[in-house]
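Each remark here refers to the structure printed beneath this line.
Here the complex is missing one protein chain, while the rest keep their positions.
Naming follows writing order (A, B and C), and every chain is counted from residue 1.
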Amino acid sequence: MLNVVLGWLGTVLISIGVFFLFLGALGIFRLPDLFNRLQAGTKATTLGVVSTSIGVGLLVKGWLPFSVALAVFLLMTNPISSHAVARASYRAGVKPYHGTSPDECAKRNLDFSGEGEEK
Amino acid sequence: MKNDTPKVFKSIFALFVVAIFMIGLFYAFVSMPKGWGVNVNNRVSRLYILKNVRTATRLLDSGKFFAKGMKPLRAEVPYKPIKFKKTANLEDGAANVVTSIVVDYRGFDTLGEVTVLFLAASGVMMLLFGKRVKPKRKKTEPSLIMYVGTRIAFAVIFLFGIYIFVHGHLTPGGGFPGGAVIASGILGLFLGRNGYTPNHAGLKVFESLSGIAFVIIGLIGLFSVKSFLANFLPTGIIGNLYSAGFISLIYIAIGMKVGSELAAVVDSMIGDTKEEWS
Amino acid sequence: MIIYVATIVVIVIIITSLIAVFSKKLLSSIISMGLVSLGVSGLFFFLQAPDVAITEAAIGAGLSTAIFVIALKKVKKGETKDEE
Partner (left out) sequence: MNIFNNAALLIGIPLLFAFSIPLFGFISKQLTKWVTIFVIGFNATFSLYILLAHKFPSVVVMGNWVPPFGENLYVGPVAVFLVTVVSLIGLLIAIYNLWAIKGGDVTRFSVLFLMYIAGASGIILTGDIFNLFIFMEITEITSYALAAYGPERRALGGAFKFLVVSSIGSTLYLLGVMLIYTQLGTLNIAEIAARIGQTTPGLLTFAGVLLISGLAVEAELFPFNGWVPDTYTGAVNGVSAALSGIGAIAGVYALFRIVMTVLGKDGMYVLTYGKLDLMAVIAILATATVVIGELSALTQKNVKKMLAYSSMAQMGLVAAGFSIGSTLGVYGGIFQLINHSIAKSMLFLIVGVLVAAGVGERIENFKGLWKRSPFLSLAFTIGAFSMLGFPLFAGFWSKFAIVGASIQRGGWYDFIIGLVLFASVAEAFYYLRIVTYIFSSTEMEKPKIKVNLSPAIPIFILAVAIVAIGVYPNLIGNFSMQSAGEFTHKMKDYVLNVIPTITAH
């Protein structure tokens, strides 16, 4: 009984993951500028990969600890790396899509000069 | 410096050299016997284990195998055929066969490889040696997210690196990848905060001590089993954490060494130095 | 099945290595070198050498790419200093 439930749960999780991965891919094709694409790529793939890996962990016996560890690691690193990419590209002078309004970064005039925000 | 050779000639020459090389390689592989690999009948193990070792001991005792005028070598150490199947199914007890080749059979090579890495790191540090100066241009301060995130990720990466080299004799991996993983975690720390400096003296001490540990393990083998880098510990039951003799010890030493060395290389590359010659 | 994946990986390796050779910018050369290393590590995995694959991924794709980028940055800094 438990196996059946776990199997269904795993399948559903994998389906959700695959759907979000598809959405991420679609977003990378359709969205206009770097920041939007990055958002689509990261947000969708984070959820997609995490739920896929947990689903696989539920389906295959004994893989759950590994897949949970994988998911935690992905949750920690994936957003940070895309945050770093976005920040670096903004600083390097990549202009956001003109429909992006308001440009919070420009408005708040964030201190990028290197005088430390926090030490 | 200006180079007047036309580009076309250069390209033609390069193509010529590459073509010769490729033709040679192609010819070499075509002329290889069928099977694309080692001729199994001539394999080392067959030649020496299945056919010869039994008779070898006898012939060695009679001294027939030595050339005239040559004293028998290893006269004082009697020739012992290797006993396979000492452990469950492998002769040195490592579940990961690659590891037993790398550390046990060819441990001397591995010591050499570690030395190569050590020397490369030493060379980089020697070239970039100098007084530390503050960078003239101000660097961008990474955001808070990076700062916190890299620190948390570092713990996980560090743990993973340690796992890789401690389980080197059980699962794929070993000292080199483990050390590299640890070093990449430290690289993340560099990215996370400006002016992050690891403890230089600590890195140096770590590097030296782990290298010394490797050589001393070898020397213990020399003085206990009379052979440098010999496995002097019991091999245990295959698949256990405490098995395979000294392989895990050596992998721990290698992992610490590689990790601290690569971290030191990254550190000396990132830091700005000014040359000074007294 | 795995032979098709491996073929795709090999093609990717060839393309990225050509980019690494012919690209005008050193930075893109370095990045594509990292991609070559990643592909090679995948190939090692397909060829059932997980040890080598892990090592290649950690050193080739991760660490050496980073060190190359740092070195490039250092060299460029030196160039600008000389010009000034």
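Operating definition for what follows: a residue touches a chain if its C-beta (ideal position, glycine included) is under 8 Å from a C-beta of that chain, and two chains touch if they have at least 3 such contacts.
Just so we're clear, the structure is a prediction, and the values are computed from it rather than from any experiment.
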item: Omitted chain's touching partners, listed by label; value: B
item: Omitted-chain contact residue, chosen from B:M125, B:I145, B:L159 or B:I270; value: B:M125
item: From B:T99, B:N231 or B:S248, residue that would touch the chain that is not displayed; value: B:N231
item: Chain B, residues in touch with the chain not shown (by the definition above); value: 24-25, 27-29, 31-33, 37-39, 42-44, 47-48, 51-53, 55-56, 59-60, 65-68, 70-71, 73-74, 76-77, 79, 82, 104-109, 111-113, 115-116, 118-120, 122-123, 125-127, 129, 201, 204-205, 207-208, 211-212, 214-216, 218-219, 221-222, 225-231, 275-278
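Throughout what follows, only the chains that are shown with their structure count from here on.
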item: Computed distance of Cα centres, chain C from chain A, in Å; value: 24
item: Centre-of-Cα separation between chain B and chain A, whole angstrom; value: 36
item: Chain C - residues contacting chain B, complex; value: 49-51, 53-55, 57-59, 62-63, 66-67, 70-71, 74
item: Chain C contact footprint on chain B (complex, rising order); value: 96, 98-99, 164, 172-174, 176-177, 180-181, 183-184, 187, 262, 265-266, 269-270
item: Of chain B, residues touching chain A in the complex; value: 138-147, 149-150, 152-153, 156, 191, 194
